Each structure stands twice: as C-alpha cells, then as structure tokens.
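Missing here: one protein chain of the complex. Every other protein chain is in place.
Take a look at chain A:
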Amino acid sequence: MPVIRTDELTKRFPGVTALDRLTVDIDAGVVGLVGANGAGKSTLIKILLGIAPATSGRASVLGSDVVTNGPDIRAQVGYMPEHDCLPGDVSATEFVVHMARMSGLPADAARERTADTLRHVGLYEERYRPIGGYSTGMKQRVKLAQALVHDPTIVMLDEPTNGLDPVGRDEMLALIRRVHTDFGISVLVTSHLLGELERISDHVVVIDGGQLLRSSSTTDFTRNSQALVVEVTDRSDDVVAALAEAGLTADRDGRHILVTLTGDADYDVIRSAVARLGVGLIRLEQRRHHIVEVFGEERTDVGAA
C-alpha cells in the first residue's frame, strides 16, 4: 500500500494554482519530490499534514484521510520545514525534549529519545548550548532531530540541504539516506536540485506548476538511454572507422566512443570489430542518463505542448 496517495488534489490561492489535479502514489522508501521553486512542493506537504485545506481532491497518508484524521496522521509523521524555525535562546536538548512531548511522548521517554536522536544526527557537546550560536549545518540537524524524535513512520523534509555548503550537503544527504536504511523510516524529501535527490532516492516524483510531470523509480529515470559507451585500450579512431564500416553510428567522446544502439545484435558487432583490430575492450555498457537531462527533455516537451 502506498504511504501517500493523492487523487486529483488541487489547491488554489487567489490568482495562482499551487496544485493542479495532482494524482500520485508514493511508496515506502526514500522518495524525492522535485520541482522548481513555486512548483507546489511545500503546499503539497502542508496539505498532507492537514495544516492547509485542499481546494478539491483527496489525499491520504498511511491509509488515513488528511481531512478527517489529521491528528492521527500527525502523530506518525515528522516534519522538517524549509524555513528557520528554531528558538535561539534555548539549547537543542531543551528544544527537542519539548517537541518530543508535543508529539505525545511521556517526559522520561522524551528525554531519552532526545539524547539518542541528537546523537544520531551528529550533535554531541553542542547540544547543551543555546541554538542561537549554531552554524547552519547544526541548525539543520536540530530541525531534522525534532522531526525524528518521536520515531515517526514517515518524515517529510522540505529542502533539507538549503543553505548548506557542499560538505554539509553531502553529510545531510548521507544522513537522510540513513534515516531510511538504518532507522526504517520512510522519507519524502523535496529539493529544487535534481542531482542531489538522484543520489539518495529510490523513487523520484517531478512536479511543475502544480502538475505531475513524472513519477518513476530512480533507476528507471537513469536507465533507458539509447547510447552505448565503448572504451578501448588503444586506436580509438580506427575503432570508430571500423564501427562505421559495420553500419553503426559511432562518435568519439573524449576517451570514450559513443555508439547509437539499434538492437541487441549491436553488442556482437562491436565486440567483433574491436577483436579484429586486436585492441583491448575495457568497457561496453549502456550510458546512464542523469535525472537532470531527463528533466530537461521533459521540460522542453511540456514547453512545446
């Protein structure tokens, strides 16, 4: 059963449609929600949490309707907002304990879980100091900790890498991946950067202008390229010539040769051509797309339509 399901979900603000009949199923795992700023990502999360009402359509989280079962859903969901939301005058420990209690944990459990969770997100000695003095990276960790402290079934992370430097970004992404693999919590993570979600997501949902552009597994996204990468030990130009003679479209791309794939027989043709020339075949594989390229193509399609 999908953990999140929306059906013709629409949200209109005066003068702008944030979500336009969005129908999508999201399964357990790490799911990336991608879209440009203003694509409707944050609006979708607010509707799923039952904070903002939808104009029309339905949505359910963990099998419960967001309109009728808001409090039940929110007890099992963690939310990390995009914006700054931490009081500067209390320590991370005090703050996360309070948030754990606000999620329904008894006082003792709240303390214990806070200590555990802050350690898991990588805050140690600093956690007793006021949050006001923290770096952006540390604040993002506290925000993540308050979303995880009550051991939710699913967490919704809104732009968790915003404002982080490249190293902090990598650490945050690794941490998010661990939230699913080590903690067993499903993750819905939004970003306007496709590249970073490609690395950690099992599934990617792309929305644009409030509409679903594409929803498929990350491997689907990055497979399906009609090009073969061939790498040989020597005499690349001769190989290109031999392949052209054999009826294939081949081009040099730096050290690699790119061959347009027309059928499974092409693999044998390339192997034989390389063997005839007596050079070593290092690599022969289907070229993997990056999500960015796919997204770029689809954006072009949408623009043309």
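Everything below uses one rule, namely that a contact is a pair of C-beta atoms (placed from the backbone, for glycine too) under 8 Å apart; a residue touches a chain by one contact, two chains touch by 3 or more; residues count from 1.
Please note the rule applied: contacts and distances are computed from a predicted model.
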Exercise for review: Write down which listed name, "Amino acid/polyamine/organocation transporter, APC superfamily", "ABC-2 type transport system permease protein", "NADH-quinone oxidoreductase subunit M" or "Spore germination protein", is the UniProt protein name of the chain that is not shown.
Suggested key: "ABC-2 type transport system permease protein"
Practice item. Looking beyond the chains shown, say which of A:16, A:36 or A:75 touches the absent one. Key: A:75
Exercise for review: Check the options A:36, A:85 or A:275 and report the residue that touches the missing chain.
Suggested key: A:85
Practice item. Touching the absent chain in the whole complex: find that residue among A:146, A:161 or A:215. Key: A:146
Practice item. Write the list of chain A residues that the hidden chain touches. Key: 49, 51-52, 70-72, 74-75, 77, 79, 81, 83-91, 93-94, 98-99, 101-106, 109, 113, 116, 120, 128, 146, 150-151, 182-184
